[in-house]
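Below is one structure, written out as structure tokens; comments come after it.
All protein chains but one are shown in place.
By letter and in written order, the chains are A, B and C; residue numbering begins at 1 in each of them.
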Amino acid sequence: MGIFRYTKLAYREPDEMLFGHAKFPVSAHWGLQFGAGYVVPEVKVAPEAGSERSKEVMVKECESIAEQAAGRAVDIGLPAFLLEQEHVYQQTHFPDWGGACTRAQADVLERFHNEYGIKCGLRQTVGDTRLEERGGLRGTDYDNEIAESIEQCAKNGASDIAAETMGGKSVLDYGSMRGDIRAILFGIGVLGSIDMEYFWKRAVRICSHYNCNPAGDTNCSGANSVMYIAGGLLGKDFSHTGAALARAISAARSLVAVECGATGPLKDCGYENTIVKAICGVPIAQEGKNAVCAHADVMGNLTCQVADVWSNESVFHREEMGGPTPGVWLQATGYEAALMNTAIQTGNAKILRDLYTLTDKYRDPQGTLLAYDNAFRVAGAIVEYGKDPYLRARAAALECSKVITEAYDAKKLMLTRFELDSLNKYTSVLEGLPMESERFIDECMKEYPKRIPTFDPKSYGL
Amino acid sequence: MGIFRYTKLAYREPDEMLFGHAKFPVSAHWGLQFGAGYVVPEVKVAPEAGSERSKEVMVKECESIAEQAAGRAVDIGLPAFLLEQEHVYQQTHFPDWGGACTRAQADVLERFHNEYGIKCGLRQTVGDTRLEERGGLRGTDYDNEIAESIEQCAKNGASDIAAETMGGKSVLDYGSMRGDIRAILFGIGVLGSIDMEYFWKRAVRICSHYNCNPAGDTNCSGANSVMYIAGGLLGKDFSHTGAALARAISAARSLVAVECGATGPLKDCGYENTIVKAICGVPIAQEGKNAVCAHADVMGNLTCQVADVWSNESVFHREEMGGPTPGVWLQATGYEAALMNTAIQTGNAKILRDLYTLTDKYRDPQGTLLAYDNAFRVAGAIVEYGKDPYLRARAAALECSKVITEAYDAKKLMLTRFELDSLNKYTSVLEGLPMESERFIDECMKEYPKRIPTFDPKSYGL
Amino acid sequence: MTLDWESRENTDFVYRRYNVIVEGPAIKPEDDKDVKKNMPPKEPFRELALAVIHGDSDRAREATKTALASTPPLDVIEKGLSKGMDAVSALYAKGAYFLPDVMLSADAMMVGMNMADAKLGKAREKKGTVVSFVAEGDPHDIGKNLVVMFLRSNGYEVVDLGRDVPNADVVSAVKKAKPVMLTGTALMTTTMTNFHHVSDMLKKEGISLPIFGCGGGAVKRDFVESYDMGVYGVKAFHATKLADAAVAGKTWKDMRKEYPKIVGEFVGEYADRL
Partner (left out) sequence: MTLDWESRENTDFVYRRYNVIVEGPAIKPEDDKDVKKNMPPKEPFRELALAVIHGDSDRAREATKTALASTPPLDVIEKGLSKGMDAVSALYAKGAYFLPDVMLSADAMMVGMNMADAKLGKAREKKGTVVSFVAEGDPHDIGKNLVVMFLRSNGYEVVDLGRDVPNADVVSAVKKAKPVMLTGTALMTTTMTNFHHVSDMLKKEGISLPIFGCGGGAVKRDFVESYDMGVYGVKAFHATKLADAAVAGKTWKDMRKEYPKIVGEFVGEYADRL
């Protein structure tokens, strides 16, 4: 099939990685650049309940989100910002809704850009409305409407298009619910990668016809789901070491969008982007301590370390005592970005980066994995097997296991019995897996289709 | 009347001031210390609408706020936190409500402290229910109920008591609405200081009978009101240079609580604490970029610079997608405090401090004033006239004016015409004021009582 | 400071002072084109209006004194002082005037108006009466004070009940004054609920009050619209437009629907009502 595969890292050493700086910056209209020496704050707000009752209402709703965000941006003096609209079902399912909402928001941003000279951008994240269990992932009406929605958004003023595709979800969910690391690896690393290629080749092609960047795709359905389910330190629903492994695997998968031509800023919620950036050097969006409206992650500072776009996570659209949420949360991310930009401008960025990292590096094994020096190691493991999606995902997981084990052995990271036991168990399963992609897939295909009724092999050409 | 007055600064130079470090740290039960080398995150949440319908409901409401905050604290691994309850009317007006709410929250914190060893504290901020226009500020039922509420809170487990008293409000409001800097100076600097002495002598006496610290008093009704009304960069309701002057004045007034025996951590919302800390070296609470729920201030990073307690501002008690607000906002302040603590532990605190400061030092004239080096200068002006509340407040304003003018002349700070004109106008009014307290008061007393019907001179012994 | 900003250039990446960046050239208020259009061309009215526009109470006193010597008091108010105040409102609405300017103008206007009223001898007919209060338990009254100022300087009689007002007092004031509108202000979660109680009490008394406008801190539109008669007020100066509408017979239901139209500007809080 012949897409380009990364077999080298973008940076020579981890220390080269820094927030606001990407090896391959990206430009967008309205004067904005990503990874070009400054961090861009981002805000996203979920359309209000009931706003889906008509196209007109939804458009108004999106327009007012843009208006409120932009108004606050100039009122507190932000030099630049990115507005993201994560599509709700209707914006993708009815592509003309997506287009009209984009147009309304683009018009607001353009007005502010013209009036104040503020740099801004508009990201539209289409929803993956495909249902594997209903006709599969390819060529259905669902699948086609996504392509159309992308086109509508690109045409109507979006500066970039992102997604959170769900390839592999059926198998992955089965695995994460049961602590079956092989299923997780198969779901994210193999099936996810296959579907990403299908999805992003097309998305890149569509975007190329417009003044719109194909941004990329985070592993929400894998890395983020698992992190969310793992929860806080006292959570009992999934092991945090397991969540770290899933995230390492997801980096190998999310890389595929870039291999298909996505340029960044990569989408955020899977938190795998530090690893991906180390490999391909494109700008990344990240979320953390200003996404408390939606997540209780355990690494809110660390994720700033190499971010080019700093974001919240979709929040209710409503009033706070301090005003409407689009402004409130843009102010939150805007001020954090401002701090990073001061550090850059005064030559102290690397110190601030390391402070961010150290604050969470040993708060949780997920932080240990993602600390940029460790993430860099995992990235290295991925490119070593870069040509083979399965092997590189497996290598990522194994390197992640090593990283965590070393930190534990060095008594820097403490682990509970459950975390340690599950790490050891998962590691030995991973180690025992075949070194040939085909054999691994064969083995999985013998087992999972019959166990998982929603799994549709033909969606992956299997 | 002979209270102690500061005539010297606590620090030799501005560079000695640093977040997490106060010259005179304060201890509280449940293992907590303030200003003792680490920053403590704080959260405050407003009781829900309707929770005032009965004492029982209000107590449950406060208990659940404590429960949700403490639960999140352990779930994300915060070493310490402070819970603040800003009294709503009923908690002060019915002192037994205040007592019962405090008890319920104290029990929750004690349980978490015992189970996890987490350090925690409970601040109760009583409401100033006195109405100058209804019988004056002293000796009324309103006045007495406040004293009783303080006692109930102190007795039932509060680790500290704070307030936001309103002395001088009548005159100050008149002044701020009309840009009359003399009225502002009289209201905050003279009347406010007089009332503070009345209020805090008593509060300190009550607290001294219990294991409870008298924390202090921020100039909400002055510095905060004016900042709020001044709003963002595009706000047209009050000049930001005027807001800076009001804040400088308010520092001279808020110092009085400490002169009466308050120990800190000083309460936050007036943003004047950097100046006060420079004078008396007690730990201070501050709010800024994690108070976006309530404020669009224009110095969200800067206020971290020398904070010992890092807080949000009261937020609706409700659910975010990421959980109930007590946890969400404690996580926000908790993560920022964690970053500061990492900086302290790795020896980089002064760099981080300066990054915070520089991010906002020239975003707005209010930031220029509060940048710790400038705040230190204003503190110096205050102690130079330390014995005289009027003269020191005037000196603070004049030094503030100098600081801003210098920054403007040096082309570091840009000002609009309105900001510059009002600064010049106010400055020349201030310069023209008498150098004798009595004469100033006489002049004011000739004018304001007849213009301001709600102003009650006898409330201030005038 | 250890770090020194001045040693680096690009603060532009950290913040931008848009207020300075977009500032237009300085002009005198009376040179503003909207003001010019509505300025009374002839004396003594022009001078009266100018005194108000410049927020100069002394000048207003002089001008009124002079004018009253030759002009009927009602004309002094309506053709002079009020025109000045209209100009001020326009300047404030478009962001050319700041709130303290408006306050000083209102003060100047009141000085002249009181003198004219005194000369008039009998009570001048007001546009209508409004009752204003801050909810029980709530000390926040800046918003209410602004509302009162705007209403008064626009020709309304205002019964100002002050702050922390028991619900029963509000109801009896309404019964007594028969206002065209009642304005309530509250800023706190636990005091705004009083609006609901007052609404219920008024209903029980059989009083059908056209409006009940409230705004502030914790108060949001959906809360205010959760009880009868409630209309969510956004900016204090909207109060005069709402009162005018009430006088013109608009009900609280109309006001909810037509708020932006009534106040004559885009209002974010009512973005979905346009």
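Simple rule for what comes next: contacts are C-beta pairs under 8 Å (C-beta built on N, C-alpha and C of every residue); 3 or more make two chains touch, one makes a residue touch a chain.
Everything numeric here is computed off the predicted structure, so don't read it as measured data.
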Chains shown that the absent chain touches, full complex: A, B
Sole contact to the chain not displayed, among A:L9, A:V88 or A:V126: A:V88
Residue of B:T140, B:T346, B:S437 or B:T454 in touch with the missing chain, whole complex considered: B:T346
Among A:A46, A:A248, A:V309 or A:A396, residue touching the chain not depicted: A:A46
Residues of chain B in contact with the chain not shown: 37-38, 57, 60-61, 63-64, 67-68, 71, 74-75, 77-79, 115-118, 318-319, 321, 324, 338, 341-342, 344-348
Residues of chain A in contact with the chain not shown: 14-15, 46-53, 88-90, 93, 127-129, 131, 133-134, 166, 173, 176-179, 225, 229, 233-234, 236-239, 316-317, 350-351, 354-355, 357-364, 371-373, 410, 412, 414-418, 454
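Everything that follows uses one rule, which is that only the chains that are shown with their structure count from here on.
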Farthest chain relative to chain B (centres taken as mean CA coordinates): A
Chain closest to the assembly centre - both centres taken as Cα means: B
Computed distance of Cα centres, chain C from chain B, in Å: 30
Centre-of-Cα separation between chain B and chain A, whole angstrom: 40
Gap in Å, rounded to a whole number, between the CA centres of chain C and chain A: 49
Numbers and ranges of chain C residues touching at least 2 other chains: 3, 5, 11, 14-15, 17-18, 218
Of all residues in chain B, the ones touching two or more other chains: 46, 233-234, 316, 351, 354-355, 358-360, 363-364
